[in-house]
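One protein chain omitted, others in place.
Let's turn to chain A:
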Amino acid sequence: MSYLRSSFRHPHAQKNKLGYTQANYEGALSTLCAGCGHDSISNSIINACFELSLEPHKIAKMSGIGCSSKTPAYFLSNSHGFNSVHGRMPSVTTGANMGNRDLTYIGVSGDGDTASIGMGQFMHLVRRNLNMVYIVMNNGVYGLTKGQDSATADLGSASKKGVPNMYEPMDLCELAISLGSGYVARSFSGDKDQLVPLIKGAIKHNGFALIDCISPCVTFNNNPQSTKSYEWVRDHKEATGKFDLVPEAAEIQVQNPNELTESIQLHDGTTLNLHRQPDSLDITCRESVLSALEEAKQNQQVLTGLLHLNTNSKDTHDIINTSSKPLNQMSESELCPGSDILESINASLR
């Protein structure tokens, strides 16, 4: 019986800049259903953090409730983490980020956790542009509670129970774009070649970064009538373009003469090279992206890849002008400068 995973790893496993192997970024053995898309996303997170040579102790993984929200147990066991209440990951992460802005926050949520119970928190989180990666493992159902349709289930799509969904779906990407998020992407758990770079870009982006990742629930929503099944998504997905991060790109790639390449500078100096067809979408333009998303939907297509990028957006700390030194590194006298100072602040507001 195997509830254990051998501790042996590839003897010549590749090492990153810190000298770590992938094993340093792994978590416990997953207890999700065999074939669940969420496991692939967990692994993509492992790959992304490994490839970016992030120090595990400088990452915090945040989640709510759901099969998806269980996954932080299955990656980055050397990192910080907080498994919060259903739909409340945004507020907990906001608090954590306010306390220590130096960590990389990777939030993991489900379509239920985000688009139903957590919707109120989610929208405000986007508006405030909290510096974090927010991954929605989107399977169109509440997997953990046995497969009820969620708010992202497409109209007419049917899960294993066979009853077509009667309501309009919520498009989390459109929502995030309209609420001002500077990094919005859609991907598919079954396409790591696309997903891993997207996660890496999201980690590098300063501000709120959303990845709405379609992640089939093999147990309740992987039937042919479902638009969140492996097969349907594979048959209907269309990518906006590709990109690579320059310090990470292993070698200079041969330029495809039919492609346009745009280089965009991220705040930490990394360059993001966007490659796309000349007549394809300009993802830096909000309006065209929103209409492209609508158009794709009408054509029964799922538009994937980086959908919107705006590197000039200000994150919460910039907006409210907080100290660059994380609060948790300040001394008591810095945090609590005394009643004289309070008095003078109050006086200045009278």
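Quick note on the criterion: a residue touches a chain if its C-beta (ideal position, glycine included) is under 8 Å from a C-beta of that chain, and two chains touch if they have at least 3 such contacts; residues count from 1.
Please note the rule applied: contacts and distances are computed from a predicted model.
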Per UniProt, and picking from "Carrier domain-containing protein", "Menaquinol:cytochrome c reductase iron-sulfur subunit", "Metal ABC transporter permease" or "dihydrouracil dehydrogenase (NAD(+))", the hidden chain is "dihydrouracil dehydrogenase (NAD(+))"
Considering the complete complex, of A:Y105, A:Y230 or A:F243, the missing chain is touched by A:Y230
Of A:G35, A:G99 or A:P337, the residue touching the omitted chain is A:G35
Residue list for chain A contacting the dropped chain reads 1-14, 22, 29-30, 33-37, 39-40, 42-43, 189-190, 192, 216, 218, 230-231, 234
